[in-house]
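Inspection log for the structure reproduced underneath, given as structure tokens.
Yeah, one chain of the complex is gone here, protein chain that is, but the others are all in their spots.
And now, subunit A:
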Amino acid sequence: MKAYINDTAHSIIKGETILDFVRRVENREAIPTMCQDDRLDNFGSCRVCSVEVAKEKNGSTKTLASCHTPVTEGLYIYHNTDKIKRLRKNIVELVLTDYPTDKLVAPENKAPTEFQKTIAQIGIPTIRYPKGDNHLTIEPDRAHPYIKSDLSQCINCYRCVRACEEIQGEMILNMSGRGFATRIIKGFDTTFDESACVSCGACVQTCPTEALTDKFETKTLIPDKTVQTTCTYCGVGCQLEVAVIDRKIRGIQAPKTAEVNEGHTCLKGRFAFQFYNHPDRLREPMIKKNGTFEVVTWEEAYDFVAKKLLYIKNKYGANAIGGFSSSRATNEENYLMQKMIRVAIGTNNIDGCARVCHAPTAFGMQQSFGTGAATNSIEDLKEADAIFLFGANPLKGHPVTGAKLKQAFMKGVTSIVVDPVKTTLAKLATHFLQIRPGTNVAILNMMAYYIITENLVKQDFIDTYTEMYDDFKNHVLALDMDALSELTGVAKTLVKNAAIAYANANRAMEFHGLGVTEHFQGSKTVMLLSNIAMMTGNVGRKGVGLNPLRGQNNVQGAADMGVQPHQGAGYLDVNDPEIQHYYAKKYRINKMPEKEGLKIPDMLNAAIEGKLKALYIMGEDTIMTDPNTNHSIKAFENLELIVVQELFMTATSKMADVILPASSYFEKNGTFTNGERRVQRVNKVIEPIGNTKPDGQIIIDMMHKLGYTQPTGLTYDAAKIIEEIADVIPFMKGLTWERLGTNGLQWPINADGTDTKTLHVNGAFKKGKGTFHHFDFEESPEIVEHGTNYPFILTTGRELEHYNSGTMTRRTDNQYLLAKDYLEVHPKDAKRKGVTNDDMVKIFSDRGSVTIPVKISKNVKKGVLRTTFHQPEVFINIITGSVGDKETLTPEYKVVAVDFEKI
């Protein structure tokens, strides 16, 4: 199939527009546009993309907008005729009658906007029209901390309106009025700040003029350089393009070429970078002397730590030392950290923050499938015809994936949400099961029951690729649905319909978050989710599977690198002598520690018991984020040495004996692995701030002091460490720094560098056969022991504006967007307790109490409370408890027995 451009024939691609065709054959500048953005549906408002087309050579022509006209076989396209040039110039002249004359070209210190480039290309005409009505006096809106508007420069291209709806899935922006009077409005014709804007900045990025800008004026910067790197917030793994001027970070844009985020990101990735050089950044090594921190040299600090660690090792043995690694650090750094603990110190007491989030996912999926990682890729969303979202609020926690889910939900894909909280996605979903917190196992047993009794199981798949199904089936069929319905608080028919919807889909794709894992029965829930997927054949194809939404940017990677006490790098069992031998050989030492180490909660208990004497903590605020704060403090107080590598003086840093100031992710190289197993590059944007060092460098230095010389040399070089990782971890054989390119690779990465989008393809489970497990619902000890005295169930989650304990986001303007944690209370409970919005209440549990302001919300059921844990002013973990998932000890943040009263 061919069509002609200026009488020369070129092949056409089915479905492409004339604009696509001409731009593909020639170049982007071949046809100018104003309202067009590749990421948005074609709109046809500016008309400067018009071309002449004819059915035959030199035939009579029609003028058509190329952006929304499909190219057809044999079409003759003339895109640069005098008539077309005149039309474009005349349109520009009209536009300029309502555009500030001092904004036609960029001033010297700014890069031209897209609009300025376009009009320069078409030719800036002299305006012949007499002065008429205009919008030049519209008041600018500068109320929002990040996003500003000056609509006098608006050219009514609607790109912001469309980006808001089509990219973010919000509808904050719209046009108001009609004809010449049309103008952009926000919400109820208010400011960005007053509107329900989620501050993603998609509108700013697409706006071709400076009608919409951000506080950093990112679009018109003339940077010394831009560096693409991977975002440090959340497991989506957005690629960011960071602009640097004068060795300072000046703005961030989302690159359109990024496969993960396709030119989009959220307010954290785009705007919340100011923490990096905040005055609060720790800039010098410090040793606590007589209760106060004193600045020391790196040498002094290293010597102090090494000496103390070796002393403790000699006196109490290596197992008296433990290490906490960080899911915010790079893979290379996590790899080095576990190596330091295992090799230089000689214990398997290494654990990380996956312990408090997705450890049950890794464990549970390993039991069921053989691999503890997402089976599929986010891009599969386009192929799924049912989406099952369990215990996750990705609009807040994983905003870019959340926006994709919201788009699918709004467009009417079959969607099932299980959550104790009526989230926005729950409201949009086809099926919403609002369960009582902690009854996940019960609801999944119910779903399995109905899939079986409605004859919707894929018996072929089960028979060929799985084992132990009959045990599961018999177990489930013996359950009493009425009792489970009573327990979960969800009507049987609702569960049945949801189960049928899931099982009937050709491709049902599951996503889950910490609402699954942070429970007493967390690992069991993961295994039951695996069962549901296997019994309906929803594993091993595009658009299906189990897809954990990873909490932090590198939870997946930290686990891959061996940050857990029972498995080393690549998930090999450290109890196995052969494996010990394997690691010893790879690490070039004689002997690895022989038995598995302690998990974080066990380490804290061991400290209280006096068995653990030293903790080496890299990038974790254990005191603030782990449950039952007083218990953690007690453990810390019992230690002889606490070493903390940190960016800020956190609650944990304050308890340290030695603080080693670390560099942020902007200041180093490495890789992060996102929730879909995609290893992506972290590229150094600026040199380390102050006297800080990358965590990887600190660990290499430390190991050296401890007597182990890192074979890749004494300088932290991510590319070289990747070589070592590729040599150690079997499923990363083909990993190299170069091969990662700009979009990374999804593991398993084969020796030839090819990667893997889908796991367990065609029933080939990693562990051989997929295994069904079966469980009864068991009430959490938290409720059994404390439910009577503390009748409310508190569950915790995240808000969009903040990230976990807020060490970074609180030190940006995000804090102006949301400065408080709130307690969400059902109106009836609020009435009973005599509280209303913004009243302060004391909320207490068996462990202690905190005060927090109230927000009345129908999004929680009666008897359920919800809050967040971002602000140290509240310190919610003072009241959370020590119950954890039986298998992994992941704390049950999601079920806390509490009561509250007005103060």
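Please note the rule applied: a residue touches a chain if its C-beta (ideal position, glycine included) is under 8 Å from a C-beta of that chain, and two chains touch if they have at least 3 such contacts; residues count from 1.
What we mean here is this: contacts and distances are computed from a predicted model.
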Problem - Absent chain [UniProt protein name; select from "ABC transporter ATP-binding protein", "Cysteine desulfurase", "Formate dehydrogenase" or "Oligopeptide transport system permease protein OppB"] - result: "Formate dehydrogenase"
Handout entry: Touch criterion as defined above, residue of A:5, A:95 or A:378 at the omitted chain
Key = A:95
Problem - Touch criterion as defined above, residue of A:225, A:427 or A:634 at the omitted chain - result: A:427
Handout entry: Residue in contact with the excluded chain [from A:26, A:114 or A:166]
Key = A:166
Handout entry: Those residues of subunit A which, in the complete complex, touch the missing chain
Key = 40-48, 50, 63, 65, 68, 70, 83, 86-87, 90-91, 93-95, 97-98, 128-130, 132-133, 156, 158, 162, 165-166, 169-182, 185-189, 195-196, 407, 410-412, 427-428
